[in-house]
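Here the complex is missing one protein chain, while the rest keep their positions.
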Amino acid sequence: MPETFPHNAGYMVAAYTVAAVILVAYAVSLYRRTRNL
Amino acid sequence: MTLAQKGRWTTLVGLVLLAAVYVRALAFTPIERTQGPAQKIYYIHVPAAIWTETAMILVGVASIFFLFLKDARLDSFAEASAEVGTAFATIVLTTGPIWGKPIWGTWWTWDARLTSTLFLFFLYIGYLLLRGAVADPGARARYAAVLGICGMVLVPFIHFSVYLFRTLHPMPIILKPSAPALPGSMLATWSVSFAVFTVLYVGFVMQRYALARARQEVPHA
Partner (left out) sequence: MLERLKLAWVVARKDLLLEFRTRTAILSAVVFTALVLTVFNFGRDPTAVPTIDLAPSILWVTFTFAAMLALNRAFALELENHALEGLLVSPLSRTSLYWGKLIANLLFVTIVEAVGLPLFVLFFDVPVWHVLLPLVGVIALATVGFVAVGTLFSAMVIRTRFAELMLPVLLLPFLIPPLVGAVQVTARLLSGRPASEVVGWLRLLGAYDIVFVTLSTLLFPHTVDE
């Protein structure tokens, strides 16, 4: 039986990308600020 | 290893595990039939939301202990938890609308989680702004603690307001899987994601705390 679901994978990719960008950006920011510690 | 270094390693581990969660969620978790692939945003959105709120509660608890014990480390922890909480709030407030648009047809919905997180975000911003606006370190710590405690106490009131508002203004019914009702594979993905966000919170806070403590040693102008 064919799977019928809405084709909104674009949104999924967008959200996952945004979340990853925020987390990595924050990690980098912390790294740069605490580099000497 | 210094605390900051341990924090960096913890964060690195967290990010690597996050990549694994991404793979699992995107490729190895079934697609939800009614919502489609966009439903998978849930695995990132909800753990981030839980930690946004938990971070605020921790700010409040640390603030209470700080006012009694006057230990500067508690103030540094509150400062760290607030900044990390803000980062997580940003994730919730960006992934939320991206999820909402295909599902609800509109970018913003005043649903319980999004609304609560929005107000948590305002609380965080206020807290960070207050810290930045007070010159004297002693006053800064005390004022931040006062605000932190008020913020923590406000959280249940916001929940209750949203709950009251929603029971009297029913939203259009959209199938949204809630945590206990998730079938096995989805529940596993969600749980792993939550664990990873926990690791990231810890790693971030360790570094930010180390930074706050370092600044206390050498007060900058």
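Letters A and B mark the chains in the order given here, with residues in each chain numbered from 1 onward.
The rule is simple: a residue touches a chain if its C-beta (ideal position, glycine included) is under 8 Å from a C-beta of that chain, and two chains touch if they have at least 3 such contacts.
Because the structure is a prediction, the values reported are computed rather than measured.
**Student:** May I ask you to name the displayed chains that the omitted chain touches in the full complex?
**Tutor:** By the stated touch criterion, the chain not on view contacts B.
**Student:** Can you say which of B:G105, B:G138 or B:P183 touches the chain missing from this structure?
**Tutor:** Hidden-chain contact among the options goes to B:G138.
**Student:** I'm checking contacts with the chain that's been left out. Which of B:T54, B:S161 or B:Q216 qualifies?
**Tutor:** B:S161
**Student:** Suppose we count only contacts with the excluded chain; which residues of subunit B make the list?
**Tutor:** With respect to the unshown chain, the touching residues of subunit B are 67, 119-120, 122-123, 125-126, 129-130, 133-134, 136, 138-139, 142-143, 145-147, 149-151, 153-154, 157-158, 160-161, 164-165, 168.
One rule holds for everything that comes next: only the chains that are shown with their structure count from here on.
**Student:** How big is the gap, in whole Å, between where the Cα atoms of subunit A centre and where those of subunit B centre?
**Tutor:** 15
**Student:** Report the residues of subunit A in contact with subunit B in the complex, numbered from low to high.
**Tutor:** So the residues of subunit A touching subunit B come out as 3-9, 11-12, 14-16, 18-20, 22-24, 26-27, 30-31, 33-34, 37.
**Student:** Looking at the complex, which residues from subunit B come into contact with subunit A?
**Tutor:** 2-5, 7-8, 11, 15, 18, 22, 25-26, 31-38, 40-41, 44-45, 48, 84, 87, 90-91, 94-95, 98-99, 101-102, 200, 204, 207-208, 210-211, 214
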